[in-house]
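Okay, so here's the structure we're looking at.
Note that one protein chain of the assembly has been removed; the remaining protein chains are unaltered in position.
And now, chain A:
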Amino acid sequence: MTTTPKEKHAMGKGMKRKEDPRFLTGQGNYVDDLVIPGMLSMAIVHSPYPHARIRSIDKTAALAVPGVKAVITGEDLVAASLGWLPTFHGFDKQMVLAVGKALFQHQEVAAVFAETREAAMDAVELVEVDYEPLDPVTSPFDAMKDETILRDDRDDKTNHIYHWESGHRDETDAALGDAEVVINEKVYSPRCHPAPLEPCGCVAQFDAMGRLTFHVTSQAPHVYRTAISLVTGIPEDKIRVVAPDIGGGFGNKVPVYPGYVCAIVGALILKTPVKWIETRTENLTTTGFARDYHMDVTIGAKKDGTVTALKVKTVADHGAFDAAADPTQYPAGMFGIVTGSYDFPVAFTELDAYFTNKAPGGVAYRCSFRVTEASYAIERGMDLLAGELKMDPAELRKKNFVQKDEFPYKSALGFTYDSGDYAGTLDHALNLIGYDELRKEQAEKRARGELMGIGLSTFTEVVGAGPSKHFDILGIKMFDSAEVRIHPTGTGIVRAGTKSQGQGHETTWAQIVAEELGLDPENLLVEEGDTDTAPYGLGTYASRSTPVAGAALALAARRVREKAKKVAAHLLEAAEDDVEWKDYQFSIMGAPEKSVTMKEVAFAAYTNPGEGNEPGLEASLYYDPPNMTFPHGTYIAVVDVDGETGEVKVRRFLAVDDCGTIINPTIVQGQVHGGLTEGFAISFMQEIPYDAQGNNMAPNFMEYLVPTAVESPVWETGHTVTPSPHHPIGAKGVGESPNVGSPAAFVNAVMDALSPLGVKHIDMPLTREKIWQAVRDAQGQKAGD
């Protein structure tokens, strides 16, 4: 009995994605594709002011628009006890529609329901809101003065939200006092937005029995079901949340937004289905933004480059409500990874968060809760230290890396890193890119006055949120789940509590289960996103799917295998203990010619399971990870800067990732390409700035720049493999590494290019204008010397 080669070694194969044919032929099934007879369109009225008292709202003209069915305001919702929704963070709550006061520009003020999208849009223009503008607070540094208290609904009469700290303050200060060299720099990680191309949206529908079916662009459908039940009081069994195909999420589709609550309320009171699809402007101005961390980084070191202490103080701008998607027990997310890949004997970090008149949020934008900011801070810091010591940045890093044999490694800020080979990965990357030759070339160019830069980032990530002892969202622990059912003919269905938004779960999940069971991944159907059928899981974000659900899938498959072994023993007429799983089939120990395949066992499980064996072949499992996983990598950017125009040309970019066991190399590479492009965008063009009056200055794709194929560099990739010791298949997760690791590499490269001029730091995004200005200032200073 043999298995076909195709069925073997599902793991590590770059198999083509099973889900692609439907996307390629226009048959994807996105939320906006759903059309239900009688369905109404909802549109939202937004505040033009960042801070204003609402004196009155007049719906008359809007209601007179043909086709308009209803207009709801915040006061209507308050009257029905639906005025506020809890934030995932757990420290705050958020107004569904502005009541009394609007707290940020574009805040949701009223919702309009109409027969057509166009009629709803018309009516939005006619809802008359009488505003009394108030002075806005647009910076957390102003907010901390508490001159204007933004949130009068709270008992605490302060704009300060929380203080969080980790590590040893006194020991760190002492070590910095004793350090031979100290560098300090303020670095800002600007407010940006994940901006998936599919905006957020939903369709709410109640059936005759009062059961809500809610189709929604959600990265975490089960959490939505629980949240909706908690907000509306609808019993959870009367709610079905379906996340169909999702056109990108990147963290933006984790929080529950006011529009969703309004759509459900509309469907409830108007007794007809309601669809709400955001406009691009709504997406960029009201839904989960990211970053907005002002970080003050201090590193102490010896003259030989050995680091002795790290201190990072952060001021965070959370906007009008604390709607950050960080887990409750980690208010600043996993920012504690800020010691990076380096063996800091002592470290301290603290963060203070403030309310301002900006959009609320703070999502894990292609990173596991603030890891991007942390990586950027430490990797910029290490380069500044290298500059101060006149040491090669690669050398400095090597000198301070946590060594391969030091894992599990407990960092000064409390994380236990699972595994890694930082020096090995760095060396591999330096060889691949030809680092020594590049430095030679750079020296020659510098001699000619040309600005060439080489930037490194040797980051360590922390993903796989997370172990229930540390992680929860809304109090719900962050485990994940899997269900594996094998049919009599050896095909099967695999269900998980995750939800792909383009990561290719339909393929990789099938590969994991196929590998464990010796079945054909083509014939394992993967289903996610429907709370009626999928097991409860915390969803897909923060690169948690492979570390958490991937583990659940492997273990559920192993449970199936255990069950199958009993049936196999029966078929082989052997004692169970004499049967082993080898080469993707069951055989009798010592007599490999006597074997049965899983396919044969599957049929027997339904037809001839054997005396005393439970028929059928399925298992489900909930997995609470013992620890997080710590992927790492070395990224190298090579740039040329034109000092006359400020233009940066990314000549080369190499990403060497170590994400442990690779399930599908093609998909991993695709994820790396995509993440690098997002990192490139953040570094050079993307920001949501607010002016002093509180206006959002990037409310569309003309101002909020997404790189096109023209600007995007050609990406080079490589990898090393250091499996995670505690993950059943050794996988660590990779989707966000490139976005976490690359900004520092880009900025370090540009700063390296500008270093002969004495420029030390420029905040992202490194626009032409900023670079041009910095070069001019530096030249002016030199001339004035």
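Simple rule for what comes next: a residue touches a chain if its C-beta (ideal position, glycine included) is under 8 Å from a C-beta of that chain, and two chains touch if they have at least 3 such contacts; residues count from 1.
The rule we apply is simple: contacts and distances are computed from a predicted model.
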item	value
Name per UniProt, for the chain absent here [options: "sn-glycerol-3-phosphate transport system permease protein UgpA", "hydrogenase (acceptor)", "Glycoside hydrolase family 15 protein" or "(2Fe-2S)-binding protein"]	"(2Fe-2S)-binding protein"
Residue in contact with the excluded chain [from A:Pro199, A:Gly305, A:Gly694 or A:Gly741]	A:Pro199
Residue, one of A:Gln669, A:Ser683 or A:Thr720, that touches the chain absent here	A:Gln669
Given A:Val182, A:Leu230 or A:Ile269, the one touching the chain that is not displayed	A:Ile269
Of A:Met11, A:Ala119, A:Ala496 or A:Leu572, the residue in touch with the unshown chain	A:Ala119
Hidden partner chain, touching residue among A:Ala10, A:Ile72, A:Ala604 or A:Ala619	A:Ile72
Chain A residues that touch the omitted chain in the full complex	16-17, 19-28, 30, 32-33, 59, 63-64, 66-72, 76, 80, 115-119, 195-199, 245-248, 250, 269-270, 279-280, 501-504, 666-667, 669-671, 673-678, 700-702, 706, 708-710, 712, 714-715
